[in-house]
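Shown below is the structure under consideration.
Note that this complex is displayed minus one protein chain, with the remaining chains in position.
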Amino acid sequence: MKLLVINPNTTASMTQAIDDVAQRISRPETRVVTVQPDSGPASIQGFLDIARSLDGILTIADQHKDADATVVACFDDTGLDALRCIMDGPVIGIGESSFHAASMIACRFSVVTTLSRSIVGITDNLAKYGLVTRCSSIRASEVPVLALESDPDAARARIEAEISGALKNDGAEAIVLGCSGMASFTDSLTAKFGVPVIDGISSAVAMAEALVSVGLKTSKIGAYASENTGISLVERAIVDA
Amino acid sequence: MKLLVINPNTTASMTQAIDDVAQRISRPETRVVTVQPDSGPASIQGFLDIARSLDGILTIADQHKDADATVVACFDDTGLDALRCIMDGPVIGIGESSFHAASMIACRFSVVTTLSRSIVGITDNLAKYGLVTRCSSIRASEVPVLALESDPDAARARIEAEISGALKNDGAEAIVLGCSGMASFTDSLTAKFGVPVIDGISSAVAMAEALVSVGLKTSKIGAYASENTGISLVERAIVDA
Amino acid sequence: MKLLVINPNTTASMTQAIDDVAQRISRPETRVVTVQPDSGPASIQGFLDIARSLDGILTIADQHKDADATVVACFDDTGLDALRCIMDGPVIGIGESSFHAASMIACRFSVVTTLSRSIVGITDNLAKYGLVTRCSSIRASEVPVLALESDPDAARARIEAEISGALKNDGAEAIVLGCSGMASFTDSLTAKFGVPVIDGISSAVAMAEALVSVGLKTSKIGAYASENTGISLVERAIVDA
Amino acid sequence: MKLLVINPNTTASMTQAIDDVAQRISRPETRVVTVQPDSGPASIQGFLDIARSLDGILTIADQHKDADATVVACFDDTGLDALRCIMDGPVIGIGESSFHAASMIACRFSVVTTLSRSIVGITDNLAKYGLVTRCSSIRASEVPVLALESDPDAARARIEAEISGALKNDGAEAIVLGCSGMASFTDSLTAKFGVPVIDGISSAVAMAEALVSVGLKTSKIGAYASENTGISLVERAIVDA
Amino acid sequence: MKLLVINPNTTASMTQAIDDVAQRISRPETRVVTVQPDSGPASIQGFLDIARSLDGILTIADQHKDADATVVACFDDTGLDALRCIMDGPVIGIGESSFHAASMIACRFSVVTTLSRSIVGITDNLAKYGLVTRCSSIRASEVPVLALESDPDAARARIEAEISGALKNDGAEAIVLGCSGMASFTDSLTAKFGVPVIDGISSAVAMAEALVSVGLKTSKIGAYASENTGISLVERAIVDA
Partner (left out) sequence: MKLLVINPNTTASMTQAIDDVAQRISRPETRVVTVQPDSGPASIQGFLDIARSLDGILTIADQHKDADATVVACFDDTGLDALRCIMDGPVIGIGESSFHAASMIACRFSVVTTLSRSIVGITDNLAKYGLVTRCSSIRASEVPVLALESDPDAARARIEAEISGALKNDGAEAIVLGCSGMASFTDSLTAKFGVPVIDGISSAVAMAEALVSVGLKTSKIGAYASENTGISLVERAIVDA
């Protein structure tokens, strides 16, 4: 299978890091193709960056319609709904897949993300997916996305402080890392805290492979209808009658 | 005051019709400027059209930063969150303003929209705004946006059928028209059914003027922070201490 | 238009202060008539005061049925549902209008109110209006209503402490002042904290004017039916068939 | 114990009927005192009747402060919160007690009430009590309150039709009768449909006795504080420290 | 009436203590029969203990099918749904009855339970019953069930600390004791804190008696159908048509 992994930002080193994780975690028979937009924000921090990255993301999708599955490697799940209208195979966001995975191994999970300005967007996503009651807290480390690469030690210290707080005070039983740039910390944080720590890239790749392996594709009736097949349900009902 | 009204689609006749309503409903001292993107979808029907219209919308916002308030004249409230990061004054979506207005004059309202593929997106918006429990039903007339202009009589019949159903079966006490292209039907539908029928363009213009008149602007801390002022709350807390 | 502003308590100095705000914020063509009951509680603090003020409020409404719109100038939105059964034009509560206004300029707002015994009632109102998820916190300053006038400096200090806490700890992006007696602090608090601070009287007056300007009235089918027109929907359905 | 039963309307035959049920269902050692206001609406149908009945209800409460428990015999639970600020013992609404009782003997219950204009108020109450998810439907028989007495056979036929619909279509496992005037139908409806049919007067009297028997009274900190003991929690915290 | 009280654990001293409370609180004409399983966990702390206690609980129910009502004397309401399929009379859990009782005498209640590992299960129950919004907090005293007997003074100190915290910080207006082993503390905690403190055994016994006194039994259509009468609603609809 061809697995398209889209990094919505234009920072090449992040695209490379995302590709490394996806290549490592994917099955041998999966061909991972990781791409980034030609232009757009260098990192996705908040509603405006999300909106400005969409054009590049949709262009990528149009160029890779043959992909069997797609992963959106930004914790905001940028463009998820629109991509599902374009692609036939499953489209999985790393935020979304992290929440679903966490819900199956823990009663409650906390998210540790980058800036506090992202908390509302993550909350909105959780509510939309339905999983908001499973989330014990969303904590901002106040580490900007690009600082995860430029000063990883300081970033790690801030992230650890929030994980510790979530476990002690919020009732968290698992931790979701709220940025694709935190993936390299996953194993050591798991070891340090003795609880499941969930990286979105890994979980999204594994979920995408799982859905493909059981033959599931994106539904093409209703809200994810592509442009050409989108006759209304009323028409369909008339046709079927 | 300068009121920017953005029609997110590229159909000039709709832009003209929107402008007509906004000019008519606005106060004498308001200067309405209605614009459409240079390129993008001819109508906004579903997640993909929304995503494809964003680039044009953001370009418009960048060109009209001096607006005192902004109205997004598409019932999906396309790009609302991103626009609030750009503009200083209030940014009001016609879907959003319709829901708020309806909530203040009726216990429950129903939405009559165009295609059923839009129902999920409207539901998601209602949930995000918080007003989902106030909505008695969302009914699709299965009239495509552009057919509202090309065959208004047929469209009107379909819309009336759904209004009637909402009043008789769903407990609706007011009707929200779920597309800016339905604005011209507002007065006659109000007269026919004897219940409040809410047009989004009118209510958004009036809400925008109301917020400006009491001096309210978009909050610039948190999720709507613009790029330059977006220091984190942690930093702010440190500064303030 | 005639705008009826009801102060549900019997403290004349508060009625005067409310009238001052309403006169100042209203449009030139609006005729503001601010009234208070002949008898009833001196301030509205909790469920018992609300119940005891209703008789006076309804009497006022019966005397001013010609009003084009009505504002209830108590943050508990005292008697709102009953008034909507009496009046034809929109009836707007200052709590309600504050929540709606805040929701259009900020993702999350906090309420700073008087006594903690009011928190449950405000929460119930938010849940009923549907906006409970938009509210980041309700904080009591523990300043009784009448102390806002008698010792404004002490009151202001308590209020500022809670605003500061809401911004630092609760994720608030805007502040709603939870008592009509706090209106005079609005501008200076906005200046001090650099975030939108919302006064209910102003926002209710502006909302009422906005709804009237677009021709919206209170729905008279269903729960707000007046006594004479209240045939049941079943009967209506039969009549219409 | 003295059990005060308040009929909020001024129809003496209903007060008598309510008293009959309460006398029959109460324990031998309970002294039932059933009263109605001197003036006010003849029946409680909608928000305006509720508001207009409050003055009379509060006067009754002030005259019977020695009651060990109080039952409000109107399905809207008229004045419940205010009465709890006055009375020391438990105050139980017949709507509320029906919902609680139904929740302990069935997974889902439906309410069959009088007019459709009451549905929103009942829904609001269910949401406030927390039990809205336990309610499978609220169905209006479109029988006005006073018609329950004047034409009981027609009323009964309408009520049976709605019960049948709730059991067949809505997933109801028990039926709550949504008006005190329906109490006399309880036993025969239970026999006819073979499911629990819950009368509010009976369940409220039994619940009130149960709470008194275990020594529980209305909490007097927080929202139900009476006027004299209502120091704020902040003060209390200071005192306790 | 015969009231079956099931202690789901196998600690005889707890069974005795539960019986003492039930005998004391029950009406003179009630015959209380308190039993424990022959084998199973010594205390119920978490999901695994709950599952392991079910076999013993169901065996007890099969032996006491003549009971007019049943109380499950474990705060997790162990086996409640299954027991309702076996027994004809009401089956009341002590957690459930505490939440319902608290909701009728206070706007918000907090639960003080044993170990933090029980918090999720209690939260799930509250959500299922519908009462989660009435609960201001669930606080763990971190006192294991059996330590309530072995070191009551230390247990009491821990419990008092959490009650104090709930009243000062969480908005609690009443306290629910989250373990049947805490029943002996009820009266003294009520006296000390001046707020309603609710013991589950007492409230469950009183609720069970109340439901029996008004003739209510467990619904036998739908989810609580016993094995022999469980024809589907579709069949029933056909039969009734």
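Think of it as A, B, C, D and E in the order they're written, each chain with its own count starting at 1.
The rule is simple: contacts are C-beta pairs under 8 Å (C-beta built on N, C-alpha and C of every residue); 3 or more make two chains touch, one makes a residue touch a chain.
Fair warning: this is a prediction, and the values are worked out from it, not measured in the lab.
**Student:** The chain left out here touches which displayed chains?
**Tutor:** Taken over the complete structure, the missing chain's partners among displayed chains are A, B, D, E.
**Student:** For the chain left out of this view, which of B:M1, B:V33 or B:V120 touches it?
**Tutor:** The one listed residue touching the chain not shown is B:V120.
**Student:** Using the document's definition of touch, tell me which of E:M1, E:V33, E:C85 or E:L146 contacts the absent chain.
**Tutor:** The one listed residue touching the chain not shown is E:C85.
**Student:** Looking beyond the chains shown, say which of E:D20, E:D124 or E:D151 touches the absent one.
**Tutor:** Of the listed residues, the one touching the omitted chain is E:D124.
**Student:** In the full complex, which residues of chain B touch the absent chain?
**Tutor:** Counting only chain B, the missing chain is touched by 116, 119-120, 127.
**Student:** Residue by residue, what part of chain D touches the chain that was omitted?
**Tutor:** Touching the missing chain: residues 107-108, 133, 171.
**Student:** For chain A, which residues reach the chain that was dropped from this view?
**Tutor:** Where chain A meets the chain not shown: residues 25, 27, 84, 90, 92, 96-97, 100-101, 103-108, 129-134, 164, 167-168, 171, 173-174, 187, 190, 194-196, 198-199, 202-203, 206-207, 209-211, 213-224, 233, 236-237, 240.
Simple rule for what comes next: only the chains that are shown with their structure count from here on.
**Student:** Which chains are in contact with both chain D and chain E?
**Tutor:** Of all the chains present, those in contact with both chain D and chain E are C.
**Student:** Taking each chain's centre as the mean of its CA atoms, which one is farthest from the centre of chain B?
**Tutor:** Looking at centroid distances, E is the chain farthest away.
**Student:** I need the pair from A-B, B-D or B-C whose contacts repeat those of D-E. Over half of the residue-number contact pairs should coincide.
**Tutor:** When the contact pairs of D-E are compared with those in A-B, B-D or B-C, B-C matches.
**Student:** Chain C-chain D contact: same residues or different, taking over half shared as same?
**Tutor:** same
**Student:** Chain C to chain D: how many Å between their CA centres?
**Tutor:** Averaging C-alpha atoms per chain gives centres 29 Å apart.
**Student:** Could you work out how far the Cα centre of chain B sits from that of chain E, in whole Å?
**Tutor:** The separation of the two C-alpha centroids amounts to 50 Å.
**Student:** Residues of chain B touching 2+ other chains?
**Tutor:** Residues 84, 107-108, 133, 171, 222-224, 233 of chain B each touch two or more of the other chains.
**Student:** Which of line, ring, star, complete or other matches the graph of chains that touch?
**Tutor:** other
**Student:** Which chains are in touch, pair by pair?
**Tutor:** Touching chain pairs, listed by label, come out as A-B, A-C, A-E, B-C, B-D, C-D, C-E, D-E.
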